[in-house]
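Let me begin by presenting the structure, written as structure tokens, before commenting on it.
A single protein chain has been omitted from the complex, and every remaining protein chain is retained in its original position.
Order as written gives the chain letters A and B; numbering starts at 1 within each chain.
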Amino acid sequence: MREALARNEAEGPQRPDAAPVPALLEGQGLLLEIGGKRLIDGIDIRIDEGRRTMVMGANGAGKSLLLRLLHGLIAPTAGGIAWRGGPLDRTARRAQAMVFQRPVMLRRSVIANLAFALKVRGLRGAMRQARINEALEKARLTDLARSPARVLSGGEQQRLALARALACDPELLFLDEPTASLDPASTQAIETLIADASRRGVTVVMVTHDLGQARRLADDIVFLHAGRVAESGPAARVLSSPRSEAASAWLEGRLFLDEPRAQS
Amino acid sequence: MLRRRFLTLAAAGLLAAGVSAPVQAQDTFIIVQSTTSTQNSGLFEFMLPKFQEKTGIEVRVVAVGTGQAIKNAANGDGDVLFVHARPAEEKFVADGYGVKRFDVMYNDFVVVGPPADPAGIAGSSDITDALKKIAEAKAPFASRGDDSGTHKAELALWEAAGVDVAAASGGWYRETGSGMGATLNTGTGMGAYVLTDRATWISFGNKGAYRIAVEGDERMFNQYGISLVNKEKLPNVKADLGQQFVDWVISEEGQQVIADYKIDGQQLFFPNARPSGS
Partner (left out) sequence: MQSFTAVLGDAVALILSGDASLMGIIALSLRVTVTAVLIACVIGLPLGAAVGAFRFPGRTLATVLLNSLMGLPPVVVGLVVYLALSASGPLGPLGLLYTPTAMVIAQTILVTPIVAALTRQVIEDLDREYAEQFRSLDVGPLARITALLWDARYSLLTVALAGFGRAIAEVGAVLIVGGNINHVTRVMTTTIALETSKGNLELALALGVVLLVIAILVNAAVMGLRASAARAAYA
């Protein structure tokens, strides 16, 4: 199931009702209210296997929350999430991984950070060691293997976080602005790792503010505004001729404010 | 490396704990419930090694106020009771907690006071008269106030003097609620008169300018008694070992040891055991 699906630039994601096979991940009618505020206001989203989807939108649009909902870190107030047409249970969540904007490093060495994640996945002995070595090499962290993870630079830490996530062999990888605070070289290293993973068939859902990054990596774009999907479709089309006011304003660098968010 | 150091530290801690496995207590020891004033006098440190040398029995002394000592013994937490509050001891025996009480020795109480002598009682040998003067002058007086043998003796003397100290409590009459030494520390600190047993006073290290103001009244004699705790009532009692200690203390040899204990050439306790008991 790991081979990439043929990319289809002309068509947007297929409608759920038309799909012959269930989507890899699908959220329907997602609603999230915290403290009486409706932060996610009725989102339907479909992630197809092998695609690279960029979630974009202004600050506070609900991008990070949407990622956390889809990954099962928080439960929606209403709505449902399906994994391959079934429930988003433990097995499903173990097929996913997430990299956060600020990498969470255990107070241990680089190698121990990788070992911890793999141990949770039940890998032991030589198998685990082989996976660790492979991850270190890919992330170009072999020389730093014994260093405490928290003395690494921001770019190195994010590379380690990504390597740790990929070492768990996920089918779906969530990334929440992984390069937001990194320099261009580090950003490029991260993008290379993401592209490699995608080439091996890993489905990618990523929040980004970086237009260039979206152009380089995105198959599809989901544009959020005020907790709703303002626009979604193939990256080339959305980025060149946005149909929604929110997306075109954002692309032109204008501040777009519409009616206040619905209160519950 | 740090991990190794952390583990080393933890191991060192565990080692310390392992070493601390309780020393196997031989059964050749007894516990004597006694009073702080006896302990503070240093008599036990002089006397007990001689007993242990002779019999091989180790004597472990728990020194608390007489009231607490009697209560602990009645709980079975001691094999021998060695205190100085005759009526309470006799009740202890009468209630079945003790086998028999023997007189051991006596010393006497003295009243110590500041050099200024605000009540004008220095050199007196009439305790009731002196206490009356203290009350009239409202001169500060520090009392144990802890239900100890000394405290009980002091209250009896106030009663004999016809002074109601309860009414003066918190005024010139100050109850420290602590041991003899602590009360002396407090009393000398606030310029108060203190009734103390002579032994504690002689060995007390913080006298400052204080002197004995009242001494020599026969009503101030302080009689010590010893009782074996009753095994029939409290089965844990080591009756055999405890009996050996009681017998030794009231024997000619034990009495001589008590008479031999001196600080700065002064004898602290005067043996007066009568083998027939009381």
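Everything that follows uses one rule, which is that contacts are C-beta pairs under 8 Å (C-beta built on N, C-alpha and C of every residue); 3 or more make two chains touch, one makes a residue touch a chain.
Just so it is clear, the model here is predicted, and its values are computed rather than measured.
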Residue of A:21, A:34 or A:73 touching the missing chain in the full complex: A:73
From A:21, A:34 or A:104, residue that would touch the chain that is not displayed: A:104
Residues belonging to chain B that touch the chain removed from view: 2, 5-6, 9, 13-14, 16-17, 19-20, 22-23, 25, 31, 36, 39-40, 44-45, 60-63, 72, 75-77, 178-182, 184-185, 203-207, 234, 236
Residue ranges of chain A at the interface with the undisplayed chain: 68, 71-73, 90, 93-94, 96-98, 100, 104, 106-108, 116-117, 119-120, 148-151, 168
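Convention: only the chains that are shown with their structure count from here on.
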Interchain centroid distance [CA atoms averaged], chain A/chain B, Å: 78
